[in-house]
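A single protein chain has been omitted from the complex, and every remaining protein chain is retained in its original position.
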């Protein structure tokens, strides 16, 4: 058995490092930067420091402890790989981190570190903080995507094209309405995401906040204030609906982006030739290829996200006062969803901004479908009808378009 | 090849009928009644009639047509099994239904039936109508569950018990706080579900509403009014986020209910013996068994729901102006989720109302854990801290508790 | 609380009946007939009768009991809906069924019914029996699909067409190779399914078969023989890998069929026009539509199956000697997967047999892609290369093609 023990206690660091070979294709550097290992370590340090400041405000720890710990942790350099290795025995990176913190702070404030908190408090709040920090670039990308779709819709307000249903010619529509539909989906995803409550978590060892005497809920509220997260009102260590709502909204971003990509892929087919990516990719074997790489990667993201969201939900029931596995199962899928949504948002914004639209080809394909598709209505009337709906979609949320 | 053709055109009705052998275990009769085949046929008829009334209000069809069609369809008896069989060739039950409707209405209003609409409009709106009708019993069950959990929390406000984290004794808590946690999860699920927009859908053949001249968006708004659904502002035939949000919220109901069930199953173990179901089930082989059947079925529902929700999301990208498969893929999972959520809500309400709580056993198990779990704080202080959090959870949403 | 109890004890039958309105679109009447409610009741009766015969062979029950019970159950008419209602209190349809059986058999053999067995034994074995009975039509459909694909591959062995990678023109291939690829996927799915072990289950109340004295494993082996299922060697009440393997293989059938459908949908686009379904469907709003309905429904099945398979796997861990929910969670998804795979197999066989192939259009699209796609190799050489691979795919499994 010695061999088993040896392997588990040995350093897994050489093997486990994922340096970006595949991950670079998923994501957006700003969102990745907000959630990757270094950022998560930073977030955990920020939570620990924020907790000391919160407890100082409540008079639970000594005056000055908050500032002293915050200063000590500001420049603390923790190696994520090493922390990961040391996390194996306790199943939580917070346990070795707290040991490091106690070493790093001045002697007189050591006792103020991690008072009344448990690992889950720190990691839950840190993950929410990462999500909070990822939201800015993510929302910004979605806003740019919405603007680009909106601009296409305006430019092609009266560009007729063939609508296809179940893969077959249906009736005329406009490219403007199609682009407005993309806008609508992206905007709905953006608003849904904006509505997710990203809250601090503090429950203490058993969810009772007993260590704070009568000040437990105050500690939670002040921790929320210190970390810039929402005050959930009460601990949510085993009530995970916030995490489920976040995961579902992130998966929704990938789906809204993949709707654009899927339509682009179909319109970019050689026989259809209505649209082209602005930055097509090359091939290792065929010099003539102009691959719609951004669309392909967007579709890929939307194929992966539902399984990740279902994993989060399948880990949704947390036993008693801390789950026996389901909490741990949330971490990686939630982070992967943040990365996939961040990448999808940035990529679809770029794709939309660079699209090359061939209105003549759209007209040619429409004409080739014959008069049947007009179903007795003039083409102009079809165009007017489509434009009216596009106008509604675009103007339904005017105030929101200018938001970051 | 003749055999192939024969089989596909033959009646599948004998085989496909699912009469409730397994389905009875999933659900709640009221929710099932709102979404099952007969109800879905009724909803489709209601949508078709509502559309004629809407078009009459807009002057698009003749005056009186709305009332005439509504009357004609009020008593129309459509066999769901037969309709299902006839749906195979078009892939949609609406195609044969419209043929039936045109036969069923008076000659002079025949031309007013299904004007400007497409199959997806009718089926999407009908499924939303079924969801709308399922919401009343579903919300009512959730309210009863919340009330029952709240009552338990109040009754056991100061009943100490052992909190368990990662499956092991942690610190003292109260059964009142555990019950308050159940309340919090159920209430969050209820509020999340209440926030889902259930909207009418009308886009016409290609999503342009071209058949209505300039009145397309008005037609959508008035159809929403006639069917009692929300006006989405624009067609959502390929923007499916409403469906995703609904599916995720329904899955969330099963998870919140399964949290209660999982804790009950753990506390009902013979060696723990802190709780018992009020209506345990029997065994085919062991007369002494008192199986926690309601909890088992609640856990089962939460095992199934994430996969269904992921299927809806995996079918989230709808190509062009009507999907080539992903729309059809939504129907059954969404209905299954409505049924599972409906059953989970009713069952957890019943479970909570009947729970038999043994406060003495809770105390015994707590005492057996020894003084270590007190971590230097008096038991009384632990209880006071837990009660304070429970109070917050229960009172954070006082206005909502009285809602249906 | 009286209302709660009333609802749960009231008849859910009106609501829960799924008469085939949506289910007719999923499936194949023969597979549906092998797994739907009436068939599952019949399978449970067959298992109970087979168990008595098995125990008679082992001398555990009286001589003659097997025949007497088999006769009594042969014509027993059990209403599945009623059984479903009565199953709610125990969480298992076997509990009320056993009560019915004991009433239905002659007095002198009553004691021989269900001896030593538990609900799970009967339901697990009955579901495996349903799967066994569904395999014949399912395999027959897959064989017909393989034959039809093979025939297309032979007919179009040298029909050049454009290969598309990442949605863009790549190089020449043949339609024969494309069809051979379909064959290869369907054949792999067929062989994978054929390799699934469908085994009887018998473990008794606790998995020890204690009621049979030293004859427990013999009882399992003889039950397998009586029911025509494989002898698993030992009870598998909590070792569910057979169920996972079955679910995964069934999902694989839907994926292999959807590969055909997806290519057909792409080639059937008006601008590509290389292929058409033999039996296209109509529209409720557009008379000119020729919808590729079979392909659409095949894609739909493959969108739903992964979620169902993941639900079975997410319910894969069965606690102690019988799961607290995960066993119950398997039943419906496994049945749905059987139905979806059965429908996909029959439908893809029909689709392939009726495909209308336009070789001239294939050539036209290939020529339109220009000389770049030849990458310096003659078209004839491309065709010869493609044909060689198609030949290999088709002949790699010659013995298997003639199988039922």
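Labels A, B and C are assigned to the chains in the order they are written; within every chain, residues are numbered from 1.
As a working rule, contacts are C-beta pairs under 8 Å (C-beta built on N, C-alpha and C of every residue); 3 or more make two chains touch, one makes a residue touch a chain.
No experiment lies behind these values; they were computed from the predicted model shown.
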item	value
Residue among B:217, B:296 or B:393 touching the omitted chain	B:296
Contacting the left-out chain in the complete assembly, out of A:293, A:361, A:377 or A:396	A:293
Option touching the unshown chain, where A:154, A:230, A:353 or A:374 are the choices	A:353
Touching residues on subunit A - with respect to the absent chain	1, 4-5, 7-8, 10-41, 79-81, 83-85, 87-95, 98, 114, 116-119, 122, 144, 204-205, 258, 261, 265, 279, 281-286, 291-293, 295-304, 306-312, 314-315, 324-329, 331-333, 335, 339, 346-347, 349-350, 353-354
Those residues of subunit B which, in the complete complex, touch the missing chain	162, 164-171, 265-266, 268-272, 283, 286-293, 295-296, 306-307, 310, 314, 365, 368-369, 372-373, 375
For subunit C, the residues touching the chain missing from this view	91, 118, 163-167, 170-173, 177, 181, 184-185, 188-189, 192, 205-214, 216-217, 233-236, 238-241, 244-245, 248, 251-252, 255-256, 258-259, 262-263, 266, 299, 302-303, 305-307, 309-311, 313-314, 316-324, 375, 377, 381-382, 384-386, 388-389, 392-393, 396
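Just so we're on the same page, only the chains that are shown with their structure count from here on.
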item	value
Angular offset of subunit A relative to subunit B [C-alpha, multiple of 5 degrees]	180
Of all other chains, the one whose Cα centre sits farthest from subunit C	A
Distance between chain centroids, defined by C-alpha means - subunit A, subunit C (Å)	37
Residue numbers of subunit A (touch at least two other chains)	164-167, 170-171, 266, 306-307, 310, 314, 375
